[in-house]
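Note that one protein chain is taken out, while the other chains of the complex remain in position.
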Amino acid sequence: MIIVPLIILIIPLIAGAFYKSIKNASVAGAILEMIMLIPLYFSLNYKGFFFITRINFIFILMVSSVYLMSLLYSRKYIEGIENRGITEKNYYLLMNFFYISMEFALMVNNYGFMWVGIETTTISSALLIITEKNDASLEATWRYIIIVSAGVTFAFISVILIYYSFHTLEVTAIIYRSSTGDLPVRLAVGIALVGFGTKVGVFPMHTWLPDAHSEGPAPVSAMFSGVLLPTALYVLYRIYEIYPMPEIFVWAGTVSVLFAALFLTYQHNYKRMFAYSTMENMNMALIGIGTGTYAGLVGSLVLLLAHSFGKAGAFYSTGEIMKISGTKDINNISGFMKNKIVSSSLLISSFAVTGTPPYGTFFGEFLILYSVITIHYYAQFIIILISIFIAFVSINLNVSKMIFKGDYKYNETNGSIIPLISGIIAIFIGIVFLVIINEIL
Amino acid sequence: MNIIYTLIYLISAVLVITGFYIQGNKYLRSMVLTLAFQSLIIAIIAFMLGMMLKNYTFIILGILVIILRVFLVTYFLIKRIPRSLSYVYEPRVSTTYLLILDLIFIIASIFIVYSISFIKIKTIIFPVKNIILFPLLLFFQGLFLIASRRRTIAQILGYVEEENSLIILGTFLLPVPIIIESSVFLDVLILVVIFSVISIEKNVHERMEELRG
Partner (left out) sequence: MTSPQCQRADDVYLVIPMIHLVVETLSQYLFVILASPLFAGIFERLKAIIESRHGPSIFQPYYDIFKLLKKETLISFKSTRLFIVAPYIAFGIYSLIALIIPVFMSRPIIFTASGDFFAGAILFSAAAFVKIAGTMDSGSNFSSLGISRILSFNFFSEGTLITVFFAVALITGTNNPYVTNNYLISHPLSNLSLVHIFAIFAFFMIFIYESGRIPTQSEGLQEMGMIDSGIDYEYSGKLLAVNKWSSYIKQYLLGSVLLNVFLIPWGITNTFPDFLLNIPVMFLKWMFLIIIVLIIDTTMAKLRLFKVVDFLAVAFIFSILFLILTEVIG
C-alpha cells in the first residue's frame, strides 16, 4: 500500500499549488490528512519504500493533529503580526513543506532519507522563526540553522557508518538482523546520539532550542516543541534499534533532564520556560527509549503524545498572552484570572507538560521511571526524580504567579478557543492511549 | 602502493591546509574562494578514484560537486558579501591565536575520536593507510570555524566545510548511494540560499541579552 503514504505526502503540495488561496487550502489539506490516517491505520506493517508500524503511526497522528491546530491558530495570529519577515502566503507554504519533511522522515524506510528528512525540516522551518521579525528573531534563526545543521551533519557520519557496516540503508533490512555490535555499528549509534541529539535537545547541544522556541511565532513554537523534536527522536530511536546502548542513552538523557530542570529555576521569559520544559520532556522520552524495555517505550510514546498536545496548548496560550500584554517577561504579567479562556488554557496545558496525575505525561513519566528501575539504574533514577520535581515546581510557580497574583491591567477578556481544546485533548489522550494500546495497536 | 593512491593521499593533505588557510584568513572573499578550491580538490579526488576503479558513481559525484559546490554555492556566497568596506574583512581576528586554538581543538578531537578507535575502521578503497584522518581533521576544522567566528558568512563557510569533509569521508569509506548524496548537496544549496536571505538583515552575531540563559 505505497499509495497511502504517497497521498499523505502529496496533499500539502497540492494545497501549496493553490497559492492564491493557500490559507484555506492548507487547512482543507490538513483536514484531509486527518482523514487519511484511517486508511493509513489499515496499511500498518507495510514494508517497502515506506515503513509504517504502530510506533510511527502514533508519531504521524501527533504531527497531523498539531499541524491542523497550528494552521487553525495561525489564521488569526499571523494576521495580527505587524512587522513580518516573510509574507503570509509564504508562511503557509513553508508550513506545508515543514509538515511534508516531518512526515517524510517519519514514514520513509531508509536511514539516508530519514537524515535528509530531518535536514529538510531545519531548512523549511528556519525562515518560519522570522515571521515576527526583529533582531532577536533573526539571531535565533541563525543560531537554529547553524547549530542544528552542524549537529545533523555530524549525524551523517553515522549514516555513512551504517552503510559501511551493512551495505544497505533500508531500515527493515537492518533492524531485523541481529546485530553483532561491531565497532562501526556502535560508533554509528553513539554519533547518532550526538548528531540527532542536537535536534532532540540533548544537553551540550541544546542551546538553539530556547532561542528558536522563544523567538518564533506561537504556532511555529508549538510545531517545534510538539512534533519536530519527537520526529528527531523517532529517527534516533530507529538507529538505537540497530544496536541498543542503554548506558550512554540513559546517562545522556539524565544529564539533560537535570540541566533542563536547573535552567528552569531562573527563567523570566515564559516562552523560554516552556522551551526548557520541552527539553526536559524530550529527554525523559529519550531515557524511556534508551532503557530498551517495553514499558519504557510505551511510557515514551504516552509522554510524547500527551506532551505534544499539552505543549501546543501551552505555546498557543503564550501567543494569546503575548498578544494581550505585549511582553514576554513573567514578572510583568499579573492577574490573568480575569481572562477566563486564556488563563484556564494556560493552567491546563502547564499541568499537562509538567506531568500532573490525570494527564498522559504523568503515566508516561511513571512508566519511564519504572523501566529505569527495572534495569537497575538507581543513581539515574534519583537524579531524574529530583529533576522532575524541580521542573514541576518552577513551571507551576511561574504560571500561577502569572494567573493568580496582582491585577489584570488589560481590557481584553476574550481569547482563542484552540489552546483550550488542545489542553483538554491532552487530558484524555494519554488515558485513552493507555487503555486501547493493546486493543487496536 | 599505487601511484594514484599516493597522489590522492598527497592531495587530500591539501584539504587540511585549505582548512587552516580559511581559519587564519580574515578577508571574506578570499575565504569563499578558498572554499571553492577545496571543493574542486574533492571533485578531482572523486574523478581520480572513478577513473581508477572504473566506477561511474565517483564521476557523477565529482560533476555534482563541481556544479553545486564550486560554482553555485560560491556564486551565492560571493554575491552576499556586503559592498561596504567594513565587511570586506573581519576585524579583531588574531591569526596566530585562532590557528593555535584550531590546532589544539582538532588535535584534541582527533585523539578523542581515535581513542574510541576509529583507527580500526579500515577503508575499503584505501586498504593500507589510514586516510580517513583527513576528512576527520577537516570536519573538526569546520566545527571550529563556526565556533570561532562572528560573521554570518564565516559561519556558513564552516558549515559547508563540514559538508565537504563528509563527502570526502563517504568517498573514502564507501560511497553512499548517489541519490542520498545528491539530496545532501541540495540541502546545502538551499541552506546557502536561506543564509543569503538572512544576511541581508544581519551580518554579525554577538551575544544578546534577550537570548541569554
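Remarks
As written, the chains take the letters A and B, and residue 1 is the first residue of each chain.
We adopt the following convention: contacts are C-beta pairs under 8 Å (C-beta built on N, C-alpha and C of every residue); 3 or more make two chains touch, one makes a residue touch a chain.
Everything numeric in this text was worked out from a predicted model, so none of it was measured.
When the full complex is examined, the chain removed from view is found to touch B. When the full complex is taken into account, the listed residue touching the unshown chain is B:Ile107, out of B:Ile4, B:Met51 or B:Ile107.
From the set B:Ile41, B:Ile81, B:Leu133 or B:Ile156, the residue in touch with the chain omitted from the display is B:Leu133, counting the whole complex.
Screening B:Ile63, B:Leu99, B:Leu174 or B:Ile190 against the full complex identifies B:Leu99 as the residue touching the chain left out. Against the chain not shown here, subunit B presents residues 6, 9-10, 13, 16, 20, 24, 95-96, 99-100, 103, 107, 110, 114, 119, 129-130, 133.
Keep this in mind: only the chains that are shown with their structure count from here on.
Centre-to-centre separation between subunit A and subunit B, using Cα means, comes to 31 Å.
Of all residues in subunit A, those touching subunit B in their complex are 110, 112-113, 115-116, 119-120, 122-123, 126-127, 130, 133, 135-136, 138-143, 145-146, 149-150, 153-154, 156-157, 159-161, 163-164, 167, 169, 183-184, 187, 190, 210-211, 214-215, 263, 266-267, 269, 272. Taken together, the subunit B residues at the contact with subunit A in this complex read 116-118, 120-121, 124, 139, 142-143, 146, 152, 155-156, 158-159, 162-163, 166, 169-170, 173-174, 176-177, 180, 183-184, 187, 190-191, 194-195, 197-198, 201-202, 205, 208, 210-211, 213.
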